[in-house]
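All protein chains but one are shown in place.
Each chain carries a letter (A, B and C) given by its place in the written order, and its residues are counted from 1.
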């Protein structure tokens, strides 16, 4: 029988995720790099006490709706609904405003293990690649070294960092085929291919499903061997709720925008811009 | 000034390789995956006492000339000319015939460190990625574990494997640009991207140099940041010496060919072939 | 070995490969080692879809091509050219062995010089030359979910290759799950070796005579199907 990893719905794709599962969540921080619909489906399923592994703890749908994102949910949907028991995360809070994760943290409603971003990537890769651990220099002389084995190798100090393996990996790709081969789009690649294959079950949310053979074999980023299920986003974007409530997040976004405009003006003034 | 990593000749590309250097050599075993012209240039330069790091110790130009390879040199050019003091290698000898490396080994003219292929890849990657070492399960309970630190992690035994960093990495890619971005072709990718960036200086021999921007940013395999020099093969293949002398290697190749033909016939007989 | 057994017909390399291929289940990710194993890519049972991995950085390639007709940039681990196939993809060596070591292969098939009762594998040191080539064999033996060995049942001198304890250097301890030879199919189980199938014209007792350790004869033990 032809191999077919394509699953018809997001709810079906996450049907076997149970309370207490360890979930790797791909993406960087931007919603376009996140497995939005899978995160929504996990929320809908009602599972709780999750351990999540991700780069950020999300910015919330409001911020992304403002940008016009058709699929605006990110990690924040699991954060604000208090589905997370323990977060292994690199960038949990924002310097610019107090996010929902920080509120939970202050309320003692979530445990955190903060991991340097590169170490997080390497630990996840270690699980995928069957390594028992890796020695990284990052974190020596900081709080990150606490409780970790140190070793001097070739005159430099390193920390032993252990693999992070998930029960499930939820990732977002641009295109996928029935073997699970995936390609990404631009900077929305990030943690997605790193996490693919680092869990017992890897589920890929894709913008588009293509026929086997349509993806260029030289350009496939994630070999199908790492992927168990592929599910496509609907072609038509869901209706957007209009209400945007997170005033702090919006203000911060607007401030950044103003600054970019000013910078471009200044660079042009100096003849340093090309557009 | 525009960045320009393109070098005009192979001799110029290897001009600073000195006696005793540690050289990572890309490719798998097939000559089409090897940096043939760079290896020839290293030979021409006359350097000796090299430590080489490669998957095989080469099959020799004769075998490849028989296949019609326009650039037929592989690791064997450094082996048969006794330029290697120490070889870190995964597949040094052939089960089918006695190669030049085995002859040197028997004569005590070369030291060897044999490394499982996946461990070799991981050790080279560790150097590139700034890791102090990695724990691998491969080799536990075999001679490979000799002299290595063992550690039980999560109930399984692992060996500590240390990075292998080169002074130079010689690799072969299909296309490259002036920033050093590279793409490969099919199964000739192998160790080439793994070794790119794992040495102080990485030199890429390419089939073709293309304009910056011609390579698809989604399909670039080796980011230019890992590459220091790019040098193109001549468009016209060098004249081939006709004489083929390695009878044993030729016989082994012919035997394999006969077997493939027989297998295809049998599969067709059973209706299991599609061509 | 008795003279009678010495003269008996044995399966040739193609038939051994054919038998090995019957182990490939729908959707399996399979790595084929150099030699007999590689031939198995030509014998996928009809109606099944199997994805082949090769250590030189490819997944999903097709059957071997006629010699001289293939693309030299599309070869298996033995350097044989293979057919392009939809769904195929390429990757570098670190990724290729992340797949192997990380346990992402369902089946690995390789040759061997010796396999022990416990499933220890010895296949890298060339016995008569005291040199060897580890290559990808160790990683595969440690990483694959299921390891099938395809080999001749005895050495050229008639010595058993299935032995109580390996006398050659190990590639990996306790890793082999199934042994397909030119006269039998033997399973390595926690109870010991189990003889599952014999070549046409061979009795279980004859196979036992050419095997080091005592095997359990499976009650269902039958003749190897050749189609």
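Note that in this section a contact is a pair of C-beta atoms (placed from the backbone, for glycine too) under 8 Å apart; a residue touches a chain by one contact, two chains touch by 3 or more.
Because the structure is predicted, anything quoted here is derived from the model rather than measured.
Visitor: Identify the visible chains that the left-out chain touches across the whole complex.
Guide: Spelled out, the missing chain touches these shown chains: A, B.
Visitor: For the chain left off this view, which of B:56, B:99 or B:181 is in contact with it?
Guide: Residue touching the absent chain, from the options given: B:181.
Visitor: Per the definition of touch given earlier, which of A:1, A:107, A:236 or A:260 contacts the omitted chain?
Guide: Of the candidates A:1, A:107, A:236 or A:260, A:260 is in touch with the missing chain.
Visitor: May I ask you to list the residues on chain B that touch the chain which is not drawn?
Guide: Contacting residues on chain B, toward the hidden partner: 1-3, 125, 127-131, 177-179, 181, 197, 211-213, 215, 217-218, 220, 223-226.
Visitor: What residue numbers in chain A mark contact with the hidden partner chain?
Guide: 28-30, 32-33, 55, 67, 69, 90-95, 98, 102, 105-106, 114-122, 124-125, 136-144, 184-194, 221, 256-257, 259-264, 266-267, 270-275
In the analysis below, only the chains that are shown with their structure count from here on.
Visitor: Which of line, ring, star, complete or other matches the graph of chains that touch?
Guide: complete
Visitor: Could you tell me which chain's Cα centre is nearest to the average position of every protein Cα atom shown?
Guide: Smallest offset from the overall C-alpha mean is found for B.
Visitor: Give the chain pair that accounts for the most C-beta pairs in contact.
Guide: B-C
Visitor: Would you kindly say which chain has the C-alpha centre located farthest from the C-alpha centre of chain C?
Guide: Checked the centroid distances; the maximum from chain C is A.
Visitor: Could you tell me the distance, in whole angstrom, between the mean C-alpha positions of chain A and chain C?
Guide: Centre-to-centre distance between chain A and chain C: 40 Å.
Visitor: Please tell me the distance, in whole Å, between the geometric centres of chain B and chain C computed from their C-alpha atoms.
Guide: 26
Visitor: What is the distance in Å between the mean C-alpha positions of chain A and chain B?
Guide: Each chain's C-alpha centroid was found; their separation is 35 Å.
Visitor: Quick check on chain C: which residues sit in contact with 2+ other chains?
Guide: If we look for residues of chain C contacting two or more partner chains, we find 90-91, 94, 97, 100-101, 143.
Visitor: Where in chain B do residues touch at least two different other chains?
Guide: In chain B, residues 122, 136-137, 184-186, 221 touch at least two other chains, as defined above.
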